[in-house]
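Yeah, one chain of the complex is gone here, protein chain that is, but the others are all in their spots.
Each chain carries a letter (A and B) given by its place in the written order, and its residues are counted from 1.
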Amino acid sequence: MGKRTIIPFGPQHPVLPEPIHLDLVIEDETVVEAIPSIGFIHRGLEKLVEKKEYTEMVYVIERVCGICSFGHGWGYCAAVEGAMDIQVPRRAEYLRTIWHELSRIHSHLLWLGLLADGFGFESLFMHTWKIRETILDILEKTTGGRVIFSVCKVGGVRKDVDAATLKEIDEILAKIRREIEELKEVFLEDDSIKNRLCGVGYLSKEDAIELCAVGPMARASGVRLDMRLNGDGAYGELDFEPVVATEGDCYGRTKVRIYEVLQSIDLIHQAIAQIPEGELSVPVSGPATGEFMARIEQPRGEAYYYAKGNGTKFLERMRVRTPTNMNIPALVKTLQGCDLADVPMLVLTIDPCISCTER
Amino acid sequence: MKQNIINGKNFVPVASSELVEKLTDLKADGYRLGQICATKVSEGFEIIYSMDKDHSLLNLKLTIPEEEEIMSVTGIYWAAFIYENEMQDLFGVKIKHMALNYGGHFFKVSEPTPWNPKK
Partner (left out) sequence: MFVSKISKLVLRSLFKKPATLMYPVVPRVWEERTRGHIGIVEEDCILCGICMRKCPTNCITVDRNKRKWIIERMQCIQCGCCVEVCPKQCLTMEQTYTTPETFKVVDTHDIPAPPPKAAPAAPAAPAAEAPKAEAPTA
């Protein structure tokens, strides 16, 4: 048995977008055990339900995370609408779906750029983020903000997108599709990238089910798990089949995310072709009653939103369970047995969004 | 869409003595753990265990008085240690036989059980 040392990883590290701390127990360059420790960015946002009315709380929940911001806004509104039995008009559902898929594209492009930067491939990182800027410009044109949109409210959406802008979005996405196909070839076929990603951090299908992994982490190991199949929003009327890979290592997760970007572009084309006319929201008044558990497929996996009202205009409890929260045990398991030099890549492939985990 | 609305309101009460047995049955049936959430109510704590199978949801609701100690489910689902440590840190729920127990220091809060302040 070799000598064991403990090396701290994080909270500050060049590959991490947000702070997480791991104590790695290593034995001659191989990681034997990893103990996670979080709590650097805990803001206690869920406790603010006692002070903000349920119509104003959406602005707080949106700001839980900057990358998955729209998903949180939609999930909160879905939970409160389910608890109070409010039916949202169909045009609002379609608009929410379009914005959510745009949000998914920008989140995955951000992750691909960070992955390239993680192993030093800076020019690929710059090319990926250049495409992401076009998506952020579309979001600014339709909602008013690049990162925080403030466009979802309990009962519907606040802003409309007219037909001319939708046609423009169609054309911009067709152009982006060609550029992403080019980048896909680089990410998946380049020899130096394959050297860093293949065989690293293998998670078998049984382990993925046992540890309850979610999102692309589970889909890359062969588990067909995607909340969009439930038919929330406009997904019930769109033709859609989740992307599943069987490799189970970092290369498989990269493959799943790139194909999901291309699939999201297809979904937006379909939604724009089918969007109906109609109202944008229904009026909501009165106290919040009932309880409901809503689920949304965020870019990182499935997220749970639990809202409980108690008859006043303040909610009694609001709970957000984000996908990274559920992927941390899977991360701890995949770290066992890998090389010390592969640890940053592995931590990046679960797509850590720690500000979501700690709220 | 309708199925999701029905499942979202599907809350089944369970007693603390039959909790471990029920979860073991569900795991053998193919359910996976979704999340564990605690709320402070006047009777004590209300803990919700969400289980998912093939995209359909089942919520188990457990109501316990504040002083009661409940059995950990990390023996059945190892990934539950995250939620149980969080409940212990923020609310002060007493849980025994946890597989990975941080002893109240998971979240590094400045005062103990901030969401359930002792008056």
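The working rule: contacts are C-beta pairs under 8 Å (C-beta built on N, C-alpha and C of every residue); 3 or more make two chains touch, one makes a residue touch a chain.
It should be emphasised that the depicted structure is a prediction, and the values quoted were computed from it without experimental measurement.
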For the chain not depicted, the shown chains it touches: A
Among A:12, A:87, A:123 or A:285, the residue in touch with the chain that has been omitted: A:123
Options A:189, A:239 or A:277, residue touching the unrepresented chain: A:189
Given A:2, A:44 or A:144, the one touching the chain that is not displayed: A:144
Among A:4, A:43 or A:159, residue touching the chain not depicted: A:159
For chain A, the residues touching the chain missing from this view: 52, 56, 59-60, 123-124, 127, 130, 133, 137, 140-145, 148, 150, 158-159, 182, 185-186, 189-192
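The criterion applied here is as follows: only the chains that are shown with their structure count from here on.
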Computed distance of Cα centres, chain B from chain A, in Å: 24
Chain B partner contacts - residues on chain A that touch it in the complex: 37-40, 42, 44, 47, 79, 82, 209-212, 225, 227, 229-232, 236, 290-295, 302, 304, 306, 308, 316-317, 319, 321, 325-326, 328-330, 358
Residues of chain B defined as touching chain A within the complex: 1, 3-5, 7-9, 11, 32-35, 37, 39, 41, 48, 50, 55, 57, 59, 77-79, 81-82, 102, 106-109, 114-115
